[in-house]
Each structure stands twice: as structure tokens, then as C-alpha cells.
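Quick notes on the structure that follows.
Heads up, one of the protein chains got dropped from this complex, but the rest are sitting where they should.
Chain lettering (A, B and C) follows the sequence in which the chains are written, and residue indices restart at 1 in each chain.
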Amino acid sequence: MALINKNASQILATVVSNKRVGQYHQLIINIGDLATVCKPGNFVAINVGGENSRMILRRAFAISRVSSSSTFGGTMELIVAPHGQGSKWLCAQNEGSVIDVIVPLGTAFGIPTEPVQVLLVGGGYGSAPLFGLAEVLNARGCRVDMLLGASTASKIYAPMEGKRSVNSLRIFTEDGSMGQSGRVTDPIRDLINDMNIAVIYSCGPMAMLSAIDAITRGTDVVHQCAVEESMACGIGICMTCVLPVSDTEGNITMQRSCIDGPVMDGAHVQWDKVGKTL
Amino acid sequence: MALINKNASQILATVVSNKRVGQYHQLIINIGDLATVCKPGNFVAINVGGENSRMILRRAFAISRVSSSSTFGGTMELIVAPHGQGSKWLCAQNEGSVIDVIVPLGTAFGIPTEPVQVLLVGGGYGSAPLFGLAEVLNARGCRVDMLLGASTASKIYAPMEGKRSVNSLRIFTEDGSMGQSGRVTDPIRDLINDMNIAVIYSCGPMAMLSAIDAITRGTDVVHQCAVEESMACGIGICMTCVLPVSDTEGNITMQRSCIDGPVMDGAHVQWDKVGKTL
Amino acid sequence: MTALDFSTTLGNAWFPAPTFTASGCASSGRELSQFFDLSDIGGVVTKSVMMKARTGRPTPRMAETPSGMLNSIGLQGPGIDAFIAKDIPFLIEQRSRIIVSIAGETVEEYSTLARKLRSVSGISAIEVNISCPNVENRGLVFACDPEASKRVIDGVRRTIGGELPIIAKLSPDVTDLPSIARGVVDAGADALALINTVLGMVINVDTMRPHLGGKTGGLSGPAIRPIAVRAIYQVHAAMPQVPILGMGGVTSGKDALEMIAAGASGISIGTASFGNPTAIMSIQNELKELLVTKGFTSMRQAIGFAHRPEEV
Partner (left out) sequence: MTALDFSTTLGNAWFPAPTFTASGCASSGRELSQFFDLSDIGGVVTKSVMMKARTGRPTPRMAETPSGMLNSIGLQGPGIDAFIAKDIPFLIEQRSRIIVSIAGETVEEYSTLARKLRSVSGISAIEVNISCPNVENRGLVFACDPEASKRVIDGVRRTIGGELPIIAKLSPDVTDLPSIARGVVDAGADALALINTVLGMVINVDTMRPHLGGKTGGLSGPAIRPIAVRAIYQVHAAMPQVPILGMGGVTSGKDALEMIAAGASGISIGTASFGNPTAIMSIQNELKELLVTKGFTSMRQAIGFAHRPEEV
């Protein structure tokens, strides 16, 4: 647990490209050999605002995919929503900008040893790490189905090439502007009943993760979810990013989503107690 | 006095060029029609560090020269020494960068109504405003002699074209790496005795200004000096930039170098009391 | 845009907008009047004036710090008589609402200042800056001494009579701010100004000595905003009926709204004006827009909003 970040390094990395994709920015960043130790579910922590920044904390972003190209060496892809000052600054970094990143951080998705059927559920930019995950699962021989949801079409992140590794992809938007109208969680119960799903992998807003937990509770389906809490340090030393989680004996403790997560067992997270005093 | 800044405007201005000149950067900045209201001795106050800056105060820079070009409209020239974080940031702004400036600010050099003989004395980047001043004085028919000094050659700012408006230019460096070896103040006493100098205009470190005052004291020579004190606001509202100055009745009051200056009558400044409790 | 009632009151004084200059950060208004019309803001709070002309502290008087600055001006100013003769008429001519800030070295001096101001017309309120050293008590700052704070306000109240609102300006450098606040309100303050600067120091590592001529200085700017919001929240929780003029690092309409939600009826803008002479105007505009966007029809509905129980 505590040595989860033993591969992490703090490096100055060059932005290889920055493209707008709907309401997001796709950033490709050169991280050299570190790309080889990144696993789906890991995240990066990035310094924002430049040298004279009044923003003193790093911002966390899920690694969407890594690849090694002959031109740039190892690169990672991030999908960033320009939200507040920090993410806006990052989205404004052009090709050639040098940024300070710590990578890779946190607990990755667990990969089944057997070629089982899995369902990947992504909300908003939460779909980003699922494509890299799909490749790994696909390589393991798993059947991979994917559901993506967002409020509206421009918040769906579903790159063409990402679809290669999935057996099916269905999209849901609340306003019906893309795919089916409705929530990404709507079809899950039926899919569990109809198919032989062993694991659901999810990433997205906490409410979505919690809803998936409610659906999987009482079933045999394992729910591996990547949670997202406000993080001051990203490396396990500040205790700001905690969630109530029960251990095997049923004791509830506050676990750090940066180091004991971001990938957690959905059944252990005490969703109703998040943000409450224990 | 208090309406000294009535022509001042806060504008977003584009950097037209940024060149290294010795240890300084020469910045040309497009300020449009405001160039026409800038006078020698005025300064600008510039926001530094960009949008997310932890530096909340503007930095002051003397306007070196203004010109109107057909390509860019009105521009101003600054000579900036990369000193601390703020000036370094400014020196790193390239062609096309947009910066937030307030211009023009402060009391300008007084220009004699008669075509008298004048001596211009500049220390380090303090020479910058003297070239624009020389042009105005020259146009008035004044005989303009100039002395420039610095610790070493790379800290002498003396552009080729600036020499057009001066009748003579002598350079002094402490290490003898350019011009004569010695201090810029060394020849002043002789010059006052030998020539019929009516006004000395000076700009540079406080110690230089104070030394010139000691030389001119008891003579008829008027000493117009541009002082430099730490300024929080640059517009007269904070009272951080004060100097002890005597009024016509001999009362000593703390005057603001941003608005009652930066150009002051050297004979009125109480040089021995600067930085002391009155 | 729906009509928004942007006005506020501090004691019995009414102001068309809740946005003011901060004392010591606008001198007496003259210099800022070159950048905007003084009658367009809530009012000008003038630099704290003392009995006699003062030259203040030696330079350097300022040091920039991360997202803040230290100042040590030492209340340089012209003295009350020159202030009344020159500055008040100018502000009246500009149709500015005027809050006069006073500062003294003894309890008596505050009362004398109040007496001088009693007969001056055109003043909306008096801000009593009690963050000054009390020469009668080992230089202990009035605002750090509950008894001395009360005596100052009591003296001013008696002198000034019941008409002119008194705003007591408090220092955050105390163990128990709500109790100091309660003391000065009991002594006759109609409103509170929160917060004055926080005591700080910068050491110049070149000289290895304190950078400021006055050694310590007052910390202001965005760095202290969380301290100011907490102070306003605490005091409003203790005395919800007492109006607060909030300040400390406000640079945007969002910052102003934070303070209003914490319990402020008005906002003073200090250090932000150093970086941007028209800061108050933009803060005003942003605040108006934010209030309208959030569906408020009057600024006053937002005062203390953060204290309401969360609707479930």
C-alpha cells in the first residue's frame, strides 16, 4: 500500500500536442520511459500556473493512455476539462510548453487473471482512463463492453481509435444530443442480468459511482471504481482526500483516495457516509 | 499636483519587440495614442506574472522614449534590468505578448523655456529616460552634454541613435571596461566650473543623485533628478514611496516619489534623511 | 437584467452601493478620482487622520509577499484641521459619500477628533481605527486590549452624540475577536470594520535584517482573505444584528460575495486598488452580476447567507 508510488518521479515534461475535443482538451505529454510503468487507473499530479503562480497545489488528472512513439519516446494522454484556474491554465499550454509532473501515482485498476466479461462505465471525462484499460483487458482476452454518459454530446469523450478495443460501445446523454437519451447507469441492471459480467470498471462523478454500487450490491459483480476527491498532495501525506471505506472486518476507516485509491472496491466505499462525520 | 495623472490610462498593450542590450532588455510596447501624452520623466506601472500571479503589485519603469511609427501606431521603449521575479518576467515577454500597463504616470522633467546649457547624468538603466529628454531639450535649442556611468560596460545603456541629440557623451565605468575609469560624478564639479550649466538632469541610483546634490549645493545649478523608491501603487494612494523633501518655507514633509516625483528638485530632497525617522 | 437593489446601510447611514475604499488605500480620494467618478462607488473611507500632522515611519515602507504585501506607513497624514479644511470639501464637491477614519494615541485624542468632526457636514459615518499603539499603556495596541477598545468607542460615542454612525475597526491579531467586538458594540459602536492588517515581517536576506524601516508591518491582500472571511463569519455568528464592513484581500466580485455571505453589509477594497486603480469599479460590476445571476433582488438578501442551515 504505502509503496504504491515507488515508480513515481517528478519530471519536467514537454507538451507534444494540445487539441480541443468537444468541451475537453486532449494533451499528449512526453514522459519518456515513465510511460512504461504507468498502468490504467494511475494518475498524474501537475504544477499549474507557472513559476510565479499563486496556486501552490498540484492538480490531479487520470492518465488516459500511454504509448511509445519513435518520434517522442514515451508519451501519456490526458483529457482535461477546463474547469477552474488550474485546469484552464493547463488547457492553455501549447506544444513545446514544459510542465512539472509527478507520474505515475496511485493504485491502478485490478486486472482479472481470467478472460472474463467486463463492463466499463464512464461519465464525462471519466471515460478517459477506460480506453487504456480496455486495451489491457482486451489483450487479456476479456469481452469488453462500454457505456459512456454525460449531460450533453460535447462532454462525451469517445475517440475513434479507442473503440477498437471494445466489443460494444453505447453512449447516453441526458439531453439526448448524442446516443440514447438518459443516464449511463440506466441499462446496467439489465446488462448484469443478461450477460455474465464479472467486473464493472467505472470512472466518473461520485454520484454515478454510488449509483453503480447500489446496482451491484447483492450481486456477484465486482465493482472497481476510480473515485475523485479533492487532493492537496496526491501522494498520501496530507489526509485531505479521504473516503469512508470498510475493511474486511467491517471496520470503517477514512482511506486516502490518492494512495489507497483512486481505484477502490465500490462495495467497500461507504457511499452514504461520504462527506459526513463518522 | 494631485491631477498629475489625468492623462493616465490602464490598457492592455502588445509587446512589439524585446531585445537584449548588454545586461538589459529593450522592450518596445504599443501604447497607441497614449504615446503622445508621455513626457520625459514619466513612468509606467506594469502588472507582472500573468493571470495567476502571486505578485499583486505593479512594477514601475521609466519611459525611455516614445515614437509613433506607421506600422504600430504609438510605441514606448523601456529599458529593463532583469532584477527580481517581476522584472525577469517582463524581460521574458516576447513579441506579441499582451501586458497590462498604466501609462503615463508621475511628474515629468521640467523643460527650460530658454535655450540654456544642460548636463544629463545617468547611472545604469537610469540613462534610459535621458535620451528622450535630450531630444526635447535639443529641440528647445539647449546645448546637451551627457555623462553615463555604471559598474561595468554591459550595464551602460547608450544606444547609437540616442547620441544624435547630445552635443557630447562621456562614459564612465568603475572597472574601466568602457569609457573612462571612475564614477560618473567625478567630472561634474569641473564641468560646472568650466561651462555655463544651468540645469543638471539626473537619473540613477539614489547614491548618485545624492552625490550630484552635494556638488550642486551652493551653486546656481538647478538639479532635476528622477528618484527611485519602492512603490506599491504608483498613483499616490499608498504612501509607501515617500522621501523627505523641504518646501519653500523649509518645512520637511514626506513627499510621494510617484506623484510628487519621480522628478524632484534635488536641492529640496533631504538626502541625509532618506530612510530615517523624521 | 432584473432590477437589483444594490444599496446598503451601516448603522443609520445609507449608501447606494456596498463597495468602499479601505482606509489608507485611497488617501483622501483625490488621486483615484482621476480614474473613476467617486460618486459611483458606495463611498470613500479616508486615510486614518490624527490630531497633528505626522511624517510616519522611515522607508522602506513596503514589501511584497506571496499574494500579499506588508506596509508600515505609520499613519503619515496632514492632521485633522488640514484634513477638514482641504479634503472634506473636495470629497463633497465630488458628491462622494464620506466615511472619516480617525486614529489616536490616547483615549482622549479619539474623543477630541470626534469633537472636531461633529460639526462638519457631509460625513456619513466615522470609522474608528483602534489598531494604534496606546501611548498610555506601553504602546499596547488599543484593539488588542478589550478595556481600552471600549473606552475609546465610549468616548467617541459620548462626544459625537447619537446621530453619526460609529464603525469600530478591529484587528484580527487577538485571541478572542467576538468578545472584543461585543465590547465595542456595548460601548456604542453601530457597526464593525473587519479586518485591519495582520502583523507580519519580512527579512531581507541580503542585509539579513528586517526589510521594513519600521521592522514589522501590516499584511494585506489576497493572502489574508481566508482570515478576514473567518473573522467576519465568527463575529456575524455572535452578533447577527451588527452590520460589518468587511475587508481583507478582496479583488473580485466573487471575493466580495464571499464576505457578504459570511456576514458583511459592505466591503472595503484596499490593496487591490494598488494593483488596479479601477479595482473598485470592476468589483462592483462583478458583484452586481453575480447577485443577479444567483437570483437575488437585493444585495441585502445575501448578507450572512452562509449561516443559514443547508436546505435538504
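Assume a residue touches a chain if its C-beta (ideal position, glycine included) is under 8 Å from a C-beta of that chain, and two chains touch if they have at least 3 such contacts.
What you see is a predicted model; the values in this text were computed from it and never measured.
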item: Where the missing chain makes contact, among the chains that are shown; value: A, B, C
item: Sole contact to the chain not displayed, among C:Thr8, C:Ser67 or C:Ser101; value: C:Ser67
item: Listed residues A:His25, A:Lys39 or A:Arg54, member touching the removed chain; value: A:Arg54
item: Contacting the left-out chain in the complete assembly, out of A:Ala13, A:Ile28, A:Val222 or A:Val242; value: A:Val242
item: Residues of subunit A (touch criterion as defined above) contacting the omitted chain; value: 2-3, 5-6, 8, 10, 47, 54-58, 102, 229-230, 232-244, 252-254, 259, 274-278
item: Residues from subunit B at the interface with the omitted partner, ascending; value: 54
item: Those residues of subunit C which, in the complete complex, touch the missing chain; value: 63, 65-68, 70, 144, 173-176, 198-203, 205, 207-210, 215-217, 219, 221-227, 229-230, 233, 249, 254, 257-258, 261-262, 290, 294, 302, 305-306, 310
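The rule is simple: only the chains that are shown with their structure count from here on.
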item: Most remote chain, CA-based centroid, reference being subunit B; value: A
item: Rounded Å distance between subunit B and subunit C, as computed from the means of their C-alpha atoms; value: 35
item: Mean-CA-position distance for subunit B and subunit A (Å); value: 56
item: Approximate Å spacing (C-alpha centroids) for the pair subunit A, subunit C; value: 47
item: Multi-partner residues of subunit C (each touching 2 or more other chains); value: 66-67, 222
item: Per-residue multi-chain contacts in subunit A, two or more chains; value: 54
